[in-house]
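Yeah, one chain of the complex is gone here, protein chain that is, but the others are all in their spots.
On to subunit A.
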């Protein structure tokens, strides 16, 4: 980490739709991708993030600032993450998980993955397909076969309501 002493260093990040964002280096280095750039001394000017659009990057930066303001308290960090993700729709979540993956931010990646998984939990196959826009490319026979293949998994296990 280049400059830990003196005045806090600010980095400028550029989204793939050419929006510029200022963010404290201490918060930005939550991203291993950015941290590596800083450590290699490539963070002097503008850091271009080719895989992240402005809307998503703004959201990620909000998260970076929010989470880095919380001292080392896993409980508080978790509740911040929960709150931060609570009102995001799937499209936003999907953009964020892509951004988190690209920026190599494991805490955000894990939290968003868990959030998406939570949305899918206990839902019927049809509901998930519809909600996530998954095209069913099975033939009816194939689908029936896959269902049959995993039927054993549910033996003796109560079914969940599909809603």
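We adopt the following convention: a contact is a pair of C-beta atoms (placed from the backbone, for glycine too) under 8 Å apart; a residue touches a chain by one contact, two chains touch by 3 or more; residues count from 1.
Note that in this section contacts and distances are computed from a predicted model.
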item	value
Protein that the absent chain corresponds to, by UniProt name, given "Defective in cullin neddylation protein", "F-box domain-containing protein", "S-adenosyl-L-methionine-dependent methyltransferase" or "Small rab-related GTPase"	"F-box domain-containing protein"
Chain not shown: contacting residue from A:74, A:121 or A:141	A:121
Sites on subunit A contacted by the missing partner chain, in the whole complex	89-91, 94-95, 97-98, 101, 109-110, 113-114, 116-118, 120-122, 124-138, 142-143, 146-160, 162-163
